[in-house]
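Here the structure is laid out as structure tokens; the discussion comes afterwards.
One chain of protein is taken out of this complex; the other chains stay put.
To keep things simple, chains are lettered A, B and C as they appear, and every chain counts its residues starting from 1.
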Amino acid sequence: MGDSGSIWLPDAMSTFAGEVDALFWFVFWTSTVLFVAVIGVKIYFMIRYRRTDDTYVPEPVHESKRLEAAWIVLPTILTLIVFTWGFQVFLRISSAPPDSYDITVRAQQWSWEFEYAEGVTSFSELYVPVGRPIKLMMSSEDVLHSFFIPAFRVKMDIIPNRYTSVWFEVTEPGEYQIYCTEYCGTEHSGMLAQVIAVSEVDFAAWLVSQNQDLPPVELGERLFEQCAICHSTNGERLVGPSLDARFGTMRALADGSTVLFDEDYIRESIVNPAAKVAEGFQPIMPAGYSSMSAKELDGLVAYLKSLE
Amino acid sequence: MAHEHSNHPAHLHHHFVSSEQQFDAAKMGMWLFLVTEILLFSGLFVAYTVYRVWHPEVFAQSAELLSWRMGGLNTIVLLASSFTVALGIHFAQKDNKKALVINLVLTFLLALTFLVVKYFEYSSKFEHGIFPGANFAPHGISHGVDYAAYNVPFAAQFFSIYFVMTGIHGFHVLVGMGLFTWITIRAIRGDFSSEYYTPVEICGLYWHLVDIIWIFLFPLLYLI
Amino acid sequence: MPVTGDNTPSKVSHTEHHITSIKTLSIVFGGLVFLTLLTVGTSRLDLGVMNVPVALLIAITKALLVVVIFMALRWDNKINAAIFAVGVLFVIVFISFILLDTMYRGDLSNTTKGTIMEMEAAEEALRAGERDLPPTEPPEPPGHEE
Partner (left out) sequence: MEMTEADTGSVNYLNHDRSIKSWLLTLDHKRIGIMYLIAVSLAFLAGGILAMLVRVELMAPGETIMSADAYNQTFTLHAVLMIFAFIIPAVPAVMGNFVLPLQLGAKDVAFPKLNLASFYIYLIGVAVAMSALIVGRVDGGWTFYTPYSTSIGNGILFVSAGVFIMGFSSILTGLNFIVTVHKMRAPGLTWNRLPLFVWSIYSTAIVQVLATPVIGITVLLLFLEKTLQIGIFDPALGGDPVLFQHFFWFYSHPAVYIMILPAFGIISDLMGTFSRHQVSGYKFVALSSVAIAFLGFLVWGHHMFVSGQSAVSSIVFSLITYLIGIPTGVKVINWVSTMYKGSVQFKTPMLYAIAFLFTFSIGGFTGILLGVLAIDIHLHDTYFVVAHFHYVMMGGNVIAALGGLHYWWPKMTGKMYNEVLGKIAAGLVFVGFNITFFPQFIMGAKGMPRRYYDYLPEFQGYHLLSTYGSWILGAGLFLIAFYLLASLFKGKKAGLNPWGSLTLEWTHTTTPPHPHNFIETPIVTRGAYDFHLAKHLFEKEGSEMSEVVTSPK
């Protein structure tokens, strides 16, 4: 992303990111001042009262109750300020405005699927219009995930069997990184995606372009983005087997038998991946793709077939 | 046991100054242990409370499948065993060895009764496919109750909690029976007197706690 | 000589242990049995919202009887009573702080109150037009007591 930002925080690209940052800097600087004061005094005492005479036994100092009380009262006041401020910003970040544009997010090991109100879906790239509140309704097919966009200062866990959501309003067009921040298995660190923030006009145009009936191969190529985390198309071995130049060959299975890599086998592999497990691989391909439509399956088959 | 002082009684460990100190220490240790037991069970009570608050009807309905007669009987049995333990300590303090032994044996038998009743309860549940967790599949009809009708969402949670709670409680009863066997043997051997009966008191405390846990399990699982 | 530790030699003298009389024990046992019958009895009646509180109240009374008399906490060292109280206190903390979450889950729009399972079941029920399905009740409104 190569963002500049400050030394500490990435550029603030959502409407409320600035508020979070202001709070961050307030706590950061108050802490720094307190810390420097404590350590400064410590170093001063270390030098001033270092031992010079080994037999010297200092007398106790009279302890001031008032000082002791000050150390209790002052931090209490400070922390109460921070608390009030912190939870107000928190409430603002956590409640989406009513007029937001809703996008459905489906997370599964280890890919993201974004579904837009217009029936369009995209994988690994979340298109959003700038200047409009976006609300993501998120759910998980398998284990916990977490949706994190540092530039927007948003994060929310995604829980199976429950919807959670985040909202944000992007301030400038650009590409922003999405991470999964809840551990979810082998490729947790590969569960990445991009926000592509574009103007309202471009967004509308993009939606229209997506809605057209794509030829099967292109549809398949688009759908395959979600498979690419585990399957390469250049022979490289990832979590799953590479899928290029496979069509029509015989495949060895884990149980010792072989099977012809044809349309049926591809379909079966997607819809019921555990049925025939390729040799040398773990049966960890998610079962969640079984809900694909016939059209989508055709697309994928056509695409894989095209990879001669 | 090595004795450095001839005036030390036999039961006194060398690092204690007096019997009194040793007794107090043991008792305090036991109370602390009881607190850990309470917190252990608290996790299950939390799970129970949470799911009950979420699904009160399911819980109330599922409780109907548990036999309050058996649960009630077991409550009385455990209360009686608490009573006999308390009597046992009373007699130990009075140097009445025979009565002590009788009460300890009674306690043991009552604990056994409890487990036998529990066994019948469990098997009548298993018979109808009421298992903890994924195997939960109620079926069959008995006493005019159609078990299948109780197969509703979250009923499995109720029975999981029921089995885990009563299972862990039952395990404690089993441990208690072991303890009482040991204590009874020592009592017969004549180890205890009004001067020294710490183990009886300690096991008694444990047993009362097992009773208290049941005092809560009974209404929560069987009645409401 | 300053003498303050709990095991100071001056304390070696044997202090008498309290002996609970058989009569007291019997009365308490009788009371416990009575309360058991009472709780069974009240649970047979329909007290509505009072069902749970009554049952709990009786259980607490019974537990207290056991703790105070059978376990002789009444005559015991105060520190043991304190230990027990702290244990109970933290159970209450555990339960109440968790309820603070589970009872109010979904109080902001960033989490749904109910699970997807429940929502789908409710939807289906609505579609089927059935009223008396087994209780797949919609999520609790906040503040709903047991």
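The definition used in the following text is that a contact is a pair of C-beta atoms (placed from the backbone, for glycine too) under 8 Å apart; a residue touches a chain by one contact, two chains touch by 3 or more.
Here the structure is a predicted model, which means the values were calculated and not measured.
Visitor: For the chain that does not appear here, which of the shown chains does it touch in the whole complex?
Guide: Across the whole assembly, the hidden chain touches A, B, C.
Visitor: Among B:Ala25, B:Leu73 or B:Ile102, which one is in touch with the chain left out?
Guide: B:Ala25
Visitor: Which listed residue (B:His15, B:His143 or B:Arg189) would be found touching the missing chain in the intact complex?
Guide: Only one listed residue reaches the unshown chain, and that is B:His15.
Visitor: Just one of A:Val27, A:Met137 or A:Leu207 touches the chain that is missing; which is it?
Guide: A:Val27
Visitor: In the whole complex, what residues of chain C lie against the chain that is missing from view?
Guide: 1-9, 79, 86-87, 90, 93-94, 97-98, 100-108, 110-111, 115, 117
Visitor: Name, in rising order, the residues on chain A that touch the hidden chain in the full complex.
Guide: Within chain A, the residues touching the omitted chain are 1-2, 5, 7-10, 19-20, 23-24, 27-28, 31, 34-35, 38-39, 41-42, 45-46, 49-61, 63, 68, 71-72, 75-76, 79-80, 82-83, 86-87, 89-91, 93-94, 142-144, 146, 148, 150-151, 153-157, 159-162, 164, 177, 179-190.
Visitor: Tell me where the left-out chain touches chain B, residue by residue.
Guide: Residues touching the hidden chain, for chain B, are 4, 13-15, 21, 24-25, 28-29, 32-33, 35-44, 46-47, 50-51, 131-135, 153-154, 156-157, 160-161, 163-164, 168.
Simple rule for what comes next: only the chains that are shown with their structure count from here on.
Visitor: What is the distance in Å between the mean C-alpha positions of chain A and chain C?
Guide: The computed centroid separation for chain A versus chain C comes out at 41 Å.
Visitor: For chain B and chain C, let me know how many angstrom lie between their CA-based centres, rounded off.
Guide: Result: the chain centres lie 16 Å from each other.
Visitor: Tell me, which residues of chain C touch at least two other chains?
Guide: Within chain C, the residues that touch at least two other chains are 117.
Visitor: Can you list the residues of chain B that touch 2 or more other chains?
Guide: If we look for residues of chain B contacting two or more partner chains, we find none.
Visitor: Any idea which chain B residues touch chain C in the complex?
Guide: 16-21, 24, 27-28, 31-32, 34-35, 38-39, 42-43, 45-46, 49-50, 52-58, 61, 68, 72, 75-76, 79-80, 82-83, 85-87, 89-90, 93-94, 149, 152-153, 204-205, 208, 211-212, 215-216, 218-220, 223-224
Visitor: Can you list the chain C residues touching chain B in their complex?
Guide: Touching chain B: residues 6-7, 9, 11-12, 14-15, 17, 19-22, 25-26, 28-29, 32-33, 36, 39-40, 43, 51-52, 55-56, 58-59, 62-63, 66-67, 69-71, 76-77, 79-80, 83-84, 86-88, 90-91, 94-95, 98-99, 102-103, 117-118, 121, 134-137, 139-140, 144, 146 of chain C.
Visitor: Which chain A residues qualify as touching chain C in the complex?
Guide: Per the stated touch rule, the residues are 91, 94-96, 139, 156, 161-167.
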